[in-house]
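Missing here: one protein chain of the complex. Every other protein chain is in place.
Then we have chain A:
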Amino acid sequence: MSDDEDDYLSDKFLLASAAPAVTKTYSDLRKDAQKKSFLRNEQNRQRSNRELEQESREEGLSKSLFERAKEEEAAGIQNKGMSMLLKMGFKPGQSLGNLDEPAQVQDTSDEATPAAPSSSKPHITVPIAVNEWDGRKGIGTKKRALSPSAAERIAKMAKMAQTTTDSDFRDRARKEYEERRAEGRLVSAQSTCTKLDEEAGKQFNVLSLNLESMPSGLMEALDTRTSVDLLLPTNAHTSIETRVRRQMQSDALQAQDSIDGEDLVTEHDEALEVAAVQYEPELLEEVAQFLRLQARDRLELVVGYLRDRYRYCYWCGCQFKSDDEMASECPGPSEDEH
């Protein structure tokens, strides 16, 4: 643990003193409290069975068996299937089948979406994805299911959240202290991130979000996201007959009778749609997962992002010109190494 002096020099301390003391109105305070409680709820919410199912599935599907076998091997466990496959002459990354034939061009960058089998395309290297279609939406109404990279990121965050709950029994005081410290650092790391993103022309980044400064509409979209899932299916079922009837009537070009209570429903639907349209469900899912994390984990993600994307080491406080330079001059990715 570093000395206490750290606290006085921390960004949090400096920022707090630098910021002009603005008296907040009651409604501001209420909003703040709402936001805080939203965050707390997201973090502490007993996750429902459905979410647990989904998280475990996404995590399971995102990792190939070869990766799993490799990890097991590191732990000294030999994987039977893997060793048999290797004995048969399989090389990881390859597909099965007669590879001597022409037109066997391997495109590993696109490995998550196996090529449709046809005479000119190579054999698949990864299993066919398991995609859930969204209710009864027609073809063309939405993008294809969660992109694999987003699924991977979400699964990683879910895992992080899981580990913190597992270690609840650990020294609470120390954790809270670290949490406070991380929060302060997160602010400055995120501002660096925003700055670099803007320079790179990137408008929106989940990683630079925090509850104090949420873009307009996102909060509402997040709120509806949780309710949308619960609301829509029943809604769609109950009103389908009436909607069909109404459509029939309009198809028949008859004068439209007043339909009691119907307009209310559609207005509500439209409001939901407006909120949801701005942010894709995939993104919202990611945002929610991110905000649910502990400050330390969020900090880790931001610092990692800065490092990978901009060659910027948060702990050194500078951007490197090349990977080599970073490798030679920066002691490492974690705080302890600095």
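One rule holds in what follows: a residue touches a chain if its C-beta (ideal position, glycine included) is under 8 Å from a C-beta of that chain, and two chains touch if they have at least 3 such contacts; residues count from 1.
Note that contacts and distances are computed from a predicted model.
Enquirer: Under which of the names "Transcriptional adapter 3", "GPI transamidase component PIG-S", "Ras-related protein Rab-14" or "RNA helicase" is the non-displayed chain listed in UniProt?
Expert: "RNA helicase"
Enquirer: Taking the full complex into account, find the residue in A:L96, A:A200 or A:C316 that is in contact with the omitted chain.
Expert: With A:L96, A:A200 or A:C316 as choices, the missing chain is touched by A:L96.
Enquirer: Touching the absent chain: which residues on chain A qualify?
Expert: 49-50, 52-53, 55-57, 59-61, 63-66, 72, 76-85, 87-90, 94-99, 114, 116-119, 123-128, 130-133, 135-141, 144, 236, 240-241, 243-245, 247-248, 251
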